[in-house]
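Complex shown without one protein chain; remaining protein chains in place.
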């Protein structure tokens, strides 16, 4: 069986594992105050082209989303998100558990527009009984989105502008950020994100690490006391070194980007194979997730050899499925898949 | 510098690391549904002498305490704990964040007594305005406690009896459980805990793992839907395999207990050295943490060569300090420390 | 200016006020344990045809919704509601504040169907990764709905059946219940609600009282400890007598129903006047709220003499407005309005 289910099927990229092995017996302070965390923070600051940011390391995505969002919002505020946003769909209500409504806006491609955000905000502010409704308090976007699409620099700049105009902190969920920043057509950089967002994170779990998400806080107002929030949300790893070591390995040179680029390359090959065989894609993704629309018959054939994800039911006995690539996906397996697609 | 600060100074025990390396390239399902998690669960069930328990793997202690406690209590209920309980002191109010008061009872040695628990419960139930106060909804104990003491089988049995009599689920925090179960004088086993507690956990982070806590739910009523709580609290590791692999290594044979026993042995040697030199201990600990009462002068001397923790201010310029041993503590370093204690 | 803005424009119905005056100097126990509360509970039990219910008095609707819902749900559960449900729209996220997602289902007329509920529940339960999403834990309906429509006995019975089949407590928000139970076409009684719902409330604030909502708990499982939840949510009135006295006045004879019937009668007259003048209604309401679709010109004319509510923007310069009647609405004022509608 060849797996295309997700981008966290294996352990860690060999270079990361090697760093963990090498440093295993060093005695280091706990809770992320060790030298490897310091180093990783410095490296990320260099990649972001500024020292004026705070970097923290957390373990997983839901944890990070919850910790960041609940640290920002006051009790009467909600977070604007695309209806497809991970916080709105697949985090078991973690945001609501922390007391906040997700203000979900419609979206076909997983993205929000600056226009939507501004209309939502103004519609609230101009409501004469606004205190009876949840106040928009921040904006959550994911890049790439849950369906693999990416924001252009222009799009994100407009969103950032609207957010700053209305004092809405902008938070970018980068669980798969690497794939976005190295996608064909992408024109955003870490430095751009630093300028445009108030807080974002660089996902490690899905880009070669055992686990780990690096939160970058650019807004001074959001920096204060963040370690309390990490601890309070059960996200302060005792052996914090593990995060510092992994992110050091990812950012010491260009490993983070190399991993993502290679996975994107294989993903695009799969997409093209489907399209050439007249199998439509649910959405045009430039990143490491592809969403072909398959008939049950096609699924039956592919399932004999491949494992992949059911995504969404459509009409006419068709459905959307997800094929994912990662640092560990081999060219050979992709080629085999492409061959088999041609026989569908 | 020789470190006695805590039991999570190094990475993982070599045997655990080896398992992680060996399995690194295997493709496995996410979120704790892989074969290693299954195996680790089976091993723990064998150690607990029953199949009638649910085992789940979480990442860290605060996370586990919060997830378990908030899964049990209804909104008007609080958790009875010793005033020194970790949930009451060092988790940044994570329990309160989840909506519940910690009903902290006085304790000199970190332990609760069955009498205290019953009195607290009855005093509440017999209050004519009880609905104006928080209802005791469960009991939290830690074993070993935060100051290294352990419960005897008799003590824990009495607590369990009172808890069952009054329908108070009993939760045992075993962040350092191994050290307790292998301490001199201990007469509790995993099988006893399974019989006496409604839920407890076997700490990995502080007993040789990179991270990880194995939650054992014995009460049927508490088993339902537990995976939702893990996910909702940001505690469902994407690469759940990492937990399964580590706990398999710890429980395949007797590694978990070997690690703890050895650390206890070295710890007792340190305690005896202090006592022989007429340096009093704050509490009589049989586990891997020792708490000598030192003068500032003694501290100054020791600090030149050793790193250890400040614990609590006392009168007369004295204070309590903590010395900790672990799987990675060497006999050589302990011997050197003992020599230096003799020169104080 | 003649007001049709809402059904809480005046103080209390004169009979209620009279009871409050008459009992003012009596010395009574606090927190709802007085004889008037006992009497009101007894009267409501008689109206519901059973002694096997618990009755509690709270102050307002949002408070009641929040207290009831958060007393039922466990942390990972959400409440199914129509998208137009009051808890989803006009309670400043009080449900989310208490940690729970509102699982909002589409609805054109403010009502849920048993089919929707069952599909939602089954779709969750059959999801292989269901623990990544919020579990439906109960169902919230309002009767009359926020747009004045009512459930038939058949509709509510089907919903009740589905709820019981899937162990989803059914909660009916009766902030305007009187208007529903006395509407033309209604075939539900308090006794039916007692049989079909697990908990519901009889709204007093909008049906002649100064304030007050009588919560009726029919499900044994939901009765336990409810007074703790009231207190904890800041909803336990010190002078609880005020609630007992008012609900005694409302239910001693048929005042509650008389008030509602009379208001419905006047409301229907207003509706008919609009329709006869070819002004369409946004929805066909049989209760005390009417929703004509007016042009800006029509609004401008009416606003010179009447006060009423903006409800929702439509296309073509039209919008929905709300006209409300209550116990205090006079036949004279309605007749005047009807005359003026004819000149639009």
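A, B and C label the chains in the order they appear, each numbered from 1.
The working rule: contacts are C-beta pairs under 8 Å (C-beta built on N, C-alpha and C of every residue); 3 or more make two chains touch, one makes a residue touch a chain.
Note that the structure is a prediction, hence the values are computed from the model and not measured.
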item: Full-complex contact with the absent chain, from A:229, A:282 or A:311; value: A:229
item: Contacting the left-out chain in the complete assembly, out of C:74, C:132 or C:231; value: C:231
item: Residue among B:33, B:50, B:113 or B:133 touching the omitted chain; value: B:133
item: Hidden partner interface residues of subunit B, rising order; value: 75-76, 78, 89-93, 96-102, 129, 131-134
item: Residues of subunit A in contact with the chain not shown; value: 31, 70-71, 74-76, 98-99, 129-132, 135, 225, 227-232, 236
item: Interface with the unshown chain - residue positions in subunit C; value: 3, 5-6, 8-12, 14, 17, 20-21, 23-30, 59-64, 66-67, 91-94, 97, 205-206, 210-211, 228, 231-239, 241-242, 328
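Assume only the chains that are shown with their structure count from here on.
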item: Chain at maximum distance from subunit B, centres defined as averaged CA atoms; value: C
item: Distance between the centres, which are taken as Cα means, of subunit C and subunit A, whole angstrom; value: 42
item: Between subunit C and subunit B, distance of the C-alpha-averaged centres to the nearest whole Å; value: 50
item: Intercentroid distance (Cα basis), subunit B paired with subunit A, Å; value: 34
item: Shared-contact residues (touching 2 or more other chains) in subunit B; value: 228, 231-232, 236
